[in-house]
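A single protein chain has been omitted from the complex, and every remaining protein chain is retained in its original position.
Chain naming follows the written order as A and B, and within any one chain the residues start at number 1.
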Amino acid sequence: MASRLGELVGALAERLEVALEGDPEMLIEAVAPLDSAGPHHLSFLKSARHRRAAAASAAGALIVPQDADAEALGGKDRPLLRTPEPAVALAFALELLHPAPRYVPGIDARAAVAEGTNIAPSAHVGALAVVGAGSSVGARSAVLPTAVIGAGCILGEGVVVHPHAVLYDGVRLGDGVIVHAGAVVGADGFGYATDRRGQHHKIPQVGSVVVEDGVEIGALSAVDRGAFEATRIGAGTKVDNLVQVGHNVDVGRHCLLCGQAGVAGSSRLGDGVVLAGQAGVVDHVEIGDRTLVGAASAVLGSHPQGGQRLSGYPARNHAEWRREVVSVSQLTALKRRLKAAERALEALSPHQDSSSSASLSDTEDGSK
Amino acid sequence: MASRLGELVGALAERLEVALEGDPEMLIEAVAPLDSAGPHHLSFLKSARHRRAAAASAAGALIVPQDADAEALGGKDRPLLRTPEPAVALAFALELLHPAPRYVPGIDARAAVAEGTNIAPSAHVGALAVVGAGSSVGARSAVLPTAVIGAGCILGEGVVVHPHAVLYDGVRLGDGVIVHAGAVVGADGFGYATDRRGQHHKIPQVGSVVVEDGVEIGALSAVDRGAFEATRIGAGTKVDNLVQVGHNVDVGRHCLLCGQAGVAGSSRLGDGVVLAGQAGVVDHVEIGDRTLVGAASAVLGSHPQGGQRLSGYPARNHAEWRREVVSVSQLTALKRRLKAAERALEALSPHQDSSSSASLSDTEDGSK
Partner (left out) sequence: MASRLGELVGALAERLEVALEGDPEMLIEAVAPLDSAGPHHLSFLKSARHRRAAAASAAGALIVPQDADAEALGGKDRPLLRTPEPAVALAFALELLHPAPRYVPGIDARAAVAEGTNIAPSAHVGALAVVGAGSSVGARSAVLPTAVIGAGCILGEGVVVHPHAVLYDGVRLGDGVIVHAGAVVGADGFGYATDRRGQHHKIPQVGSVVVEDGVEIGALSAVDRGAFEATRIGAGTKVDNLVQVGHNVDVGRHCLLCGQAGVAGSSRLGDGVVLAGQAGVVDHVEIGDRTLVGAASAVLGSHPQGGQRLSGYPARNHAEWRREVVSVSQLTALKRRLKAAERALEALSPHQDSSSSASLSDTEDGSK
């Protein structure tokens, strides 16, 4: 997946808008990690911790943090691309040197495209893909083989919908949205009216889903349509694989929802919220901007204040949670100390009825 | 997704079998929530809590609870549909005013339908769908584009199988079953025989899956086939997205399995059981009727008594769990109090060897 030709490191630095130290004429063909990079590879040093690996690396050039010490990286003859944001430079370098595949404009004859669609001439619709009536696909977008676009959907420009992804009717995807294989956007929300006999009657879900510009939705993730209005995924938010987003949920901008995270119906996430892997948020709660929810933690109530780190079950302040985990691990010792104190007390007060106290502690101390 | 014509509110009340107060001639075109409803919309008041929003709403008519105070809802000139079960009336009103799409009877020429199938004339098989040999599809059922029905499957009447859903061979779906996009019913259960060298030998899974009448299976959920007999999903049960149901599981009737919940192999859920989002049930256990398992809780043993609310890890009585969460949050204070008591004891018993007690607490109190 490397590019064929490569790029001179001087031109590369200009395109990345970073400072270059060293020979601008060196040819760079690909990006590679420190340990596998060769003389025509660009590699990267995300932090000073990897200094030794960088010094030992055969990489032809390095992206380094602003304050990196050139001497410690193995000498001056290797071009350095210096930047305060090395990870961002790395992302752009990869984009330049490992360009994503271009999809041939046009509609494959084996696709099932309904009448009354509006597909841009520069867009690609692959073999065995489905596009429903009234849907529009913007310029340079790609509906890859076997992807299914329902009726009345609107796809912006530069969208990629991977194989076996499904958009139900009426879903809107902004510009640059990527939907990975198997993801399902716009399935019915989980809404039922339960009658007196305990039977569940489906509440038809007549809302929609709005996925804003620059969102990426991982493989096999599900974003349900709203009950009445729209479920929203804010611009720039990235959703990993196997994530569940319930109906009426409002996810802010630039959030990260990691693998297997879930947000139940009608909850609202602010901007820049991070849900680590397997984290869950119950329904009808509010999570403030830039809240970080730890892996496998369960948010059981609103945390609107923002900027907090939450962990545990139920998710609470991370530092408190850590203290509690330590405290719980000390409980056996704590119980021992309490028993010792009780015995000392008994010794001090010989007139007390010691049998009842002893039976209490014996009965309830099941861990023996 | 609203209907074209609408319905007079008097006729609507009759069809919903609820009492009408007010002008039966008002035309209702759609259902909408209180804050966005207009004069030709029917809206709803699930509980007295939304009284003010109802009074402020421009909705033309309202579904209200039996005991709703008409005065508090903004005056008498607005038709009220009074019922002890407003959510159920809402579900039915939506069904009437926002009818689901009708699928054109017939088999699309681009579908891959094997020989020897039995597809009702009123059924729909969409473009690029697959129906395997010996399968039957009942009246008014729809196999939507790209859905895959294996060999020897039996689909009842009024079934809808959404795009990219897959039924493996021999799966049975009762009447009115809905299978959402990407769901997989009947994949092999996770069964292996591990030999002395630690290698896992696949145990062929020769059972099946029976999905009873009225079940809805959410997007990207998996229901495995039984090892020998059938995995069963009881009538009227609703399964949300990304739910896992292992082999040989028996799910009762009218259960709710919320998003990302999981039930491991051979476990039995009674009727009316609710698993909240991300809840899990281990293998080979029994959960009694109407048990409610809280979000992200893990049921690690049998709870056959029924009617209980379970929470936590391991899931236990909800009230106990709540008490424990509070107790754990008090542990720092508890440790402080214990230390104070120990010091007071030492002060009272100057003859004791205080060094051992002090070292014990210092060593084990790692939270400092």
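Note that a residue touches a chain if its C-beta (ideal position, glycine included) is under 8 Å from a C-beta of that chain, and two chains touch if they have at least 3 such contacts.
As the structure is a computational prediction, the values presented were derived from the model and not from experiment.
Asks: Touching the absent chain in the whole complex: find that residue among B:Phe44, B:Phe92 or B:Tyr168.
Replies: Residue touching the chain left out of view: B:Tyr168.
Asks: From the listed residues A:Leu45, A:Val161, A:Leu242 or A:Ile287, report the one that touches the chain absent from this view.
Replies: A:Leu242
Asks: Hey, which subunit A residues sit against the chain that's not shown?
Replies: On the side of subunit A, residues 1-2, 31-33, 36, 84-85, 87-92, 94-95, 98, 100-101, 108, 110, 127-128, 145-146, 162-164, 180-182, 216, 218-220, 236, 238, 240-242, 254, 256, 258-260, 271-272, 276-278, 290, 295-296, 312-313, 325, 328-329, 331-332, 334-335, 338, 341-342, 345, 348-349, 352, 357, 360-361, 364-367 touch the unshown chain.
Asks: List the residues of subunit B that touch the chain left out of this view.
Replies: 112, 128, 130, 146, 148, 164, 166, 168-170, 182, 184, 187-188, 190, 192-196, 198-204, 206, 220, 222, 224, 228-229, 242, 244, 246, 260, 262, 264, 278, 280, 282-283, 298, 300, 313-314, 316, 320, 323-324, 326-331, 333-334, 337-338, 340-341, 344-345, 347-348
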